[in-house]
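Structure first, commentary second.
Of the protein chains in this complex, one is absent; all others appear in place.
Right, chain A next:
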Amino acid sequence: MTNTLTIGRKARERSTTASVPRHRTRSARPPWQEPPTTVGQAAKGLTLGGMLAVVLVPLWIIVVTSFSTPGAINRAGGLVVWPDGLTTEAYREMLGDPTVSTSLLVSLAITGVGTAVSMVVSVLCAYGLSRPRSLGHRFVLVLLIITMFVSGGLIPTFLVVTGLGGYDQWWALILPGCVSVFNILILRSFYSETSAELIDAARMDGAGDWRILWSVVLPTSRAVTAVIALFYAVGYWNSFFNVMLYMPTDSQKWPLQYVLLTYVNRGVGLPGSINAGFGNTHAQTAPLSLQMAVVVLTLVPLLIVYPFVQKHFRTGVLTGAIKG
């Protein structure tokens, strides 16, 4: 992420001398470019098509299998590629299962609370550091940047968190990693670019810094705020190692990723829940479809949010950084 930042700066410098990368809406070939060769086009199509297939085909197979009837899975001998018999049985089973449904709630709560905490802390800090020549901002900036190069590492951090009483506590899953200096620096570089005229005008009207942040800076940098919020949210949603460190014993407190790891990846049965479920009483549900349903469940929130934020990648992180 810093890379995007640094490169943004570089590209900006470059573009001020060149002043070219406006909207590249040209979808027609520029007149000076030679027509493509058939071989070249075919190779390009195959490579890009292959790249799409490598990402999309596994996801397709997993989704189809999660919706497949036991019969379809039997006929396919495992994973189902072409829809054969479809059912939502696996999903009903999964959401009725105490371990999975609890873990879904846990994951949603950690992601929601964690993202909120991270965003409040980061946005405040980024704005606090973004005003030129404010007292002490250089010192704080250096304090932040040092952490990007030196860190105590795994064990000292573990000892600090457990020393502060974090073992088996919810906050241990959120606070230790809730500040990302990368993200603060990205936000800061955008906030610094908020037009000085706008801010001066607000100040003339009697707005303090809190008011300026809330009513001027935040509304003018929605795209980058959304992208950073997504980065944080994805980080919380995907985290499992801190659970392994700080909350390994009580399966009722596990988030979804840890359930996925334990149950699907390692194939371990969860105490008194899924395993007992389809091992004995619900033998008619195919375990594979249930496993794939858990995989899909970890994907769903991402796929819901992605299209909305993804258009901001372009306007936010990428073009925002380039256009300067």
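In the analysis below, a residue touches a chain if its C-beta (ideal position, glycine included) is under 8 Å from a C-beta of that chain, and two chains touch if they have at least 3 such contacts; residues count from 1.
Everything below uses one rule, namely that contacts and distances are computed from a predicted model.
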item: Listed names "Putative aldouronate transport system permease protein", "Amino acid adenylation domain-containing protein", "Winged helix DNA-binding domain-containing protein" or "Cobalt transporter subunit CbtB", matching UniProt entry of the absent chain; value: "Putative aldouronate transport system permease protein"
item: Full-complex contact with the absent chain, from A:173, A:223 or A:260; value: A:260
item: Option from A:61, A:108, A:202 or A:218 whose C-beta touches the chain left out; value: A:61
item: Contacts of chain A with the absent chain, listed as residue ranges; value: 3-4, 6-8, 10-11, 14-16, 18, 20-21, 24-30, 32-34, 44, 47-48, 51-52, 54-56, 58-59, 61-62, 76-79, 81, 120-122, 124-125, 127-129, 131-137, 140, 143-144, 147, 149-161, 163-164, 175-179, 181, 184, 195-196, 208-210, 213, 230, 234, 237-241, 244-245, 257-258, 260-261, 264-266, 292, 295, 298-299, 302, 306, 310, 313-314, 317-318, 321-322
